[in-house]
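Below: the structure, in structure tokens.
Of the protein chains in this complex, one is absent; all others appear in place.
And then subunit A:
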Amino acid sequence: MAEKAKRAGLEPMPLDLLNEPLVWLFAEHYRHRDICARLTRLSTEVVCDEPALREVIDFFEIDLPLHIIDEEDDLFPLLRRRCEPEDQIERVLGMLSLDHSRDQTAAAKVKDLMERALEKQTGLACLADAGTIIANFCALQKNHIALENAVVLPIARLRLSDSDLGALSKRLSARRGRFVTTGSEE
């Protein structure tokens, strides 16, 4: 119990980072890896850690869907318009978009797992399919994040202009309920 009480919660995203959209996305990826580490740990526990499970559910209900919209409806279309032929961006984006649609299914399964554990007030280790579901989700995330960090974000840094990044930043903020006017904030 004491061990559990000491366990730190998921770090909230520093909202200032919204001013630098590519850094924001990078920081979110770091957080996604953290979630995977937490899930892997939770999958071995027999006691129900309710706050930890709820935190993961929140991530799947709010953070992850927003992150996918940030990429699918914002960063990726912008890259399609800005990239040069030698970037061969379409191949990479195609793979990532396919991952994103797989993410939805994999994430739904993880969320369902958390909800079952809460309902039964048990640890994930007591649910027979927990190991496989979590391992699948984490494997998908690991490769996906590696590709985005190593290929997409560096290309974005190279091809997007300051005004692209500014517009991206405003939309990332708006998606999270923050209205940013040019230069100042409300």
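Keep in mind that, in the parts below, a contact is a pair of C-beta atoms (placed from the backbone, for glycine too) under 8 Å apart; a residue touches a chain by one contact, two chains touch by 3 or more; residues count from 1.
Basically, contacts and distances are computed from a predicted model.
A.B. asks: Pick from "L-lactate dehydrogenase complex protein LldF", "ABC transporter ATP-binding protein", "Sarcosine oxidase subunit delta" or "carbonic anhydrase" the UniProt protein name of the chain that isn't shown here.
C.D. replies: "carbonic anhydrase"
A.B. asks: Among A:Met13, A:Cys48 or A:Met95, which residue is in touch with the absent chain?
C.D. replies: A:Met95
A.B. asks: State which residues belonging to subunit A touch the missing partner chain.
C.D. replies: Per the touch rule, subunit A residues meeting the hidden chain are 69, 72-74, 76-77, 80-81, 83-85, 87, 89-90, 93-95, 97-98, 101, 167, 171, 174-175.
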